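Left out: one protein chain. Kept in place: all the others.
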Amino acid sequence: MNIAMLGSGFIGRFYADSLQGYRNKDKIVSIYSRKEESARKFAKDYAVNFSATNMEAAINRPEVEVVCIALPNNLHEEAVMLCCKHHKAVISTKPLGRNAGESKRMLEAVEKAGVFNGYLEDLVYTPKFIKAYESVKNGALGRILWAKSRETHPGPHSDWFWDMEQAGGGCILDLGCHCVEITRSYIGKDIKPVEVMCWADTQVKPIDAEDHAIALVKYENGSIAQFEVSWTFRGGLDLRDEVMGTEGTIWINSFLRTGFEMFTTGKSADYVAEKAESNSGWLFPVGDELNELGYNHMFMDMFNALEKGIQPKETFYDGYIVNTVLDAAYKSAKTKQWEPVALDIWRGRIGLSKDHHLTEYDADHYLVKEEVTHYGVKKLILKNKKTGKIFEKEVK
Amino acid sequence: MNIAMLGSGFIGRFYADSLQGYRNKDKIVSIYSRKEESARKFAKDYAVNFSATNMEAAINRPEVEVVCIALPNNLHEEAVMLCCKHHKAVISTKPLGRNAGESKRMLEAVEKAGVFNGYLEDLVYTPKFIKAYESVKNGALGRILWAKSRETHPGPHSDWFWDMEQAGGGCILDLGCHCVEITRSYIGKDIKPVEVMCWADTQVKPIDAEDHAIALVKYENGSIAQFEVSWTFRGGLDLRDEVMGTEGTIWINSFLRTGFEMFTTGKSADYVAEKAESNSGWLFPVGDELNELGYNHMFMDMFNALEKGIQPKETFYDGYIVNTVLDAAYKSAKTKQWEPVALDIWRGRIGLSKDHHLTEYDADHYLVKEEVTHYGVKKLILKNKKTGKIFEKEVK
Amino acid sequence: MNIAMLGSGFIGRFYADSLQGYRNKDKIVSIYSRKEESARKFAKDYAVNFSATNMEAAINRPEVEVVCIALPNNLHEEAVMLCCKHHKAVISTKPLGRNAGESKRMLEAVEKAGVFNGYLEDLVYTPKFIKAYESVKNGALGRILWAKSRETHPGPHSDWFWDMEQAGGGCILDLGCHCVEITRSYIGKDIKPVEVMCWADTQVKPIDAEDHAIALVKYENGSIAQFEVSWTFRGGLDLRDEVMGTEGTIWINSFLRTGFEMFTTGKSADYVAEKAESNSGWLFPVGDELNELGYNHMFMDMFNALEKGIQPKETFYDGYIVNTVLDAAYKSAKTKQWEPVALDIWRGRIGLSKDHHLTEYDADHYLVKEEVTHYGVKKLILKNKKTGKIFEKEVK
Partner (left out) sequence: MNIAMLGSGFIGRFYADSLQGYRNKDKIVSIYSRKEESARKFAKDYAVNFSATNMEAAINRPEVEVVCIALPNNLHEEAVMLCCKHHKAVISTKPLGRNAGESKRMLEAVEKAGVFNGYLEDLVYTPKFIKAYESVKNGALGRILWAKSRETHPGPHSDWFWDMEQAGGGCILDLGCHCVEITRSYIGKDIKPVEVMCWADTQVKPIDAEDHAIALVKYENGSIAQFEVSWTFRGGLDLRDEVMGTEGTIWINSFLRTGFEMFTTGKSADYVAEKAESNSGWLFPVGDELNELGYNHMFMDMFNALEKGIQPKETFYDGYIVNTVLDAAYKSAKTKQWEPVALDIWRGRIGLSKDHHLTEYDADHYLVKEEVTHYGVKKLILKNKKTGKIFEKEVK
């Protein structure tokens, strides 16, 4: 696959390392950067034949088969419109837009133009997520009750993230977009998110945007999603998901505790610990970040789908859903109310009610709980269906 | 110390194991149970000289120095009033009352009677909590931004917990009371909790009360507390706390991951795994539950304080604060609003505003972030104090 | 119980914190130290009525019911002989002697004098060990194949440990004594240790004794024990046990990973992290060291046994076994051979052969392995009893 990369910053380089690393057959053939120096450096580092500071020039080249957007949030819409104009397949970094309005326009544009579109939500492509998701789909956890995703770290790398105009928001937009799609996937992408309650604050940083937020997202079937996001966390990148179902539980730690632990006095001066907040004491490196963060499996899905002429797992439609949920979160943080998720476009199931699956013990009773006590006796807690009375019963 | 124990159920026996275990000098001298058979069995098991099915008879004995309430929630107030009547020191299990009204009456009664009163919130006495709390007080985490406590398991042991009248509520009251006091302690017991947002639902069990809830508690200084409680969790007893401060982070796992891991095929038929949901596969036992759950250190604080004539760390006042926060949580779950914490009695600090502690870089700039990049370069993100502009600067 | 404490150093104080802490009824009534200043300070800190720099004077007092030896290794024998002379119950810190000769003399002396004797091997009294041991005894792991104990840290606290004459050896004697008794307990204290292979070296420290050693101890029934000990480990106190049985596995981490994790930038200058090698970055504190290291449960067993007139779990006989195994380890480190464990005294089972418990599949075949393959098929690997041929068989 021949790729035009838009953006030569931190994320563009991460993408390029994944796209052209390993034994991959894909190739970046065109690079756009706002700064000529950056474009040239990127072109040199990744052996890219064409570089430009004009976005359209980078896109509109015959050899380009797919355009990869790795730009600040405020430039996504412009880039997508150019891809539509030149009828190029397009994949965009997260979040898709700064808000649902932008996302909706992008979604409608690509669909009208009939171009392939992929939403680069890498964290639903991590090897751990993929396997956990399969288990959930196979019923290992029963009915999903709650899914939480947490992403916190000491703040993003590039200046534009901290600027409201360019970024469109703070950690909710930057990190919450991941969390919303992760938890939505566990609950079911065909289940409608209906309302959001969000707390957000600027507790530490000298910025206008929020640097810490927590939200609950209620789904039509009664499942609840939760996100915890922050730019004020100390200790590294905390990336954890938890899922509770009626028959099981999943805990995933994607970064800070992955089975790699190192203590060093730090006496060897040239040793530099990557990503950690310090370079001595106990450190928790990640083996292969590109893989652990899902980049490899994400691009595999995107390009395999493009080659087969099918949709990838994540499309602009998903990016639009995410932005709509986040818009409700922002609104809720201000109004202090549960705010509805204002989905103009919804392609999943509708009219679901909260599931009820009471467990019968016998014709007259529900089973509340069954357990082996502290003293080795099997005990049932039952509820009389008519009277509602709850009582214990020992079983021998 | 000579103790009258009120209640011979699960928690009464747990307390007794702690009180009379180890090399302890304390002694239960009187036991009250609603059922005569239970009272006698308890008396025999713990070598207690006097047993009664009349509560007052168990309390009003000359040798009794302190009364320990281990009864269903709806009987706490009656027991406390009898202790006041007979001028006995009293310590009560959690929650203090079914609501703030009950707690307030109990608080006022013990203070009017001038009797020693202790609130048996064991989870702020676990060895891990005690050490973590000291670190927080010594400033290891800087300013506290957020504290979360999570307690979830597959549901309580005794039937009365599941009954609204006796229990007064579901998992919010049963488990949330722990979480509120844990997080309040990390944030500072002199900081006023001001409002609560709570989601609660009955997702699985055939009961009137909630079996799953999540809440946020805002404090006057801008710190945020969070609790996650459930009776629907699968996998054992999940007991975890997390604290975020400007200078650090604490993660505590008090039960399911404490450094003890066992795999067994379960072929030996007589092996019974305690507390776990299964008795084969990977199991995670806890060494000494009484100690890990804080009972030993709790009673030590209570009795040492009583002997010295001082207040223990946790008093009925704390129990009252907790009930008031939980009342706001219940109200919020219904109104879907942030509800104020209606504290009639408050003995901590007042008039705090949200702290602001921006970090100066130089006279003209605030420091947003400092980091070592992916490529080994030290990078600063700064904000111009006047223009508000945020930009990057590399440092060699 | 009224205790005479011999020794006021690091371990004596640790013992005293356990003995007189919590709600304990026991009391130190006499303290001996080689230095008068230390004796006085200890007496003041722990409210001890009598202090002495003459060992016999501290022992030979009417109120003393039991003598606790917390002295350097080279003084244990003298102390034990004085206890025998004055017919005092005696409990001694580990190792019992500097070698089996000393241990044997002490064992014979206490038995001849008929005095209660206890061996203070705290690590078979940790809450985790106690529960793990019960599981093993109940058969949760099947037949025990291998047990490993590892204790490594950056070196002991007091100067005498580093001196061959006083200590009698290096990390093998200091730490290996724990490991030998832990692993011997899992394998069965009635199973005879028969031979030892040990590697030892002085890799880092400027001392005559070994600062790193690894050994294998073979038992008569074919089980194998292993110890890994070092004074050169970096990162804190690494205290881990592993047990493999035919039906299960146990992993215990007693210190560095117990469910308590803290990150701190270390900016608050007065924060001191105890026991850790640094006071910033990720730290792993232990909640209540006295309890986690087994001191509380150890003294409980000792004194309960003494009160009941029975033997404690660990006696001088166990101390003698441990010293004999360690003597073989020291010899093996020099001869580079497997050295026999020269037990003059053995009270366990004898004449055991290596167990064989082959699993039959049917009359003609043994079962080698049963598994579900990568591709979801159940596969058996069988061995023909007559021909010895091994082959696969799929089962539907």
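Lettered A, B and C in written order, each chain numbered from 1.
Just so we're on the same page, a residue touches a chain if its C-beta (ideal position, glycine included) is under 8 Å from a C-beta of that chain, and two chains touch if they have at least 3 such contacts.
The structure displayed is predicted, hence computed values, not measured ones.
Peer 1: If the hidden chain were put back, which of A:His86, A:Arg105, A:Lys128 or A:Lys189 would touch it?
Peer 2: Of these options, the touching residue for the absent chain is A:Lys128.
Peer 1: Taking the full complex into account, find the residue in A:Asp26, A:Asp45, A:Glu78 or A:Asp208 that is in contact with the omitted chain.
Peer 2: That would be A:Asp26, which touches the missing chain.
Peer 1: Out of A:Thr53, A:Asn74 or A:Asn291, which is the one that touches the chain we can't see?
Peer 2: Residue touching the chain left out of view: A:Asn291.
Peer 1: Using the document's contact rule, name the residues of subunit A that touch the chain not shown here.
Peer 2: Residues touching the hidden chain, for subunit A, are 1, 22-26, 126-132, 135, 138-142, 247-254, 257-268, 270-271, 285-288, 291-292, 296-297, 299-300, 303.
Peer 1: Just checking the interface: what residues of subunit C touch the absent partner chain?
Peer 2: Given the touch definition above, subunit C has residues 10, 13, 145-146, 152, 154-159, 162-163, 197, 199, 201, 203-208, 212, 214, 216, 218, 222, 224, 226, 230, 232-235, 238, 244-249, 272, 274-275, 336-338, 354, 357-359, 366-369, 371-374, 376, 379, 381, 383, 388, 390-392 touching the missing chain.
Peer 1: At which residues does subunit B meet the chain that is not included here?
Peer 2: These residues touch the chain not displayed: 234-236, 263-265, 277-278, 280-284.
As a working rule, only the chains that are shown with their structure count from here on.
Peer 1: Indicate whether more than half of the residue numbers at the subunit B-subunit C interface occur in both copies; give same if so and different if not.
Peer 2: Copies use mostly the same positions to touch.
Peer 1: As a quick test, compute the distance in whole Å between the mean CA positions of subunit A and subunit C.
Peer 2: Going by mean C-alpha positions, subunit A sits 48 Å from subunit C.
Peer 1: Please tell me the distance, in whole Å, between the geometric centres of subunit B and subunit C computed from their C-alpha atoms.
Peer 2: Whole-Å distance between the two chain centres: 35.
Peer 1: Listing for subunit B: what residues touch at least two other chains?
Peer 2: Residues 247-249 of subunit B touch two or more partner chains.
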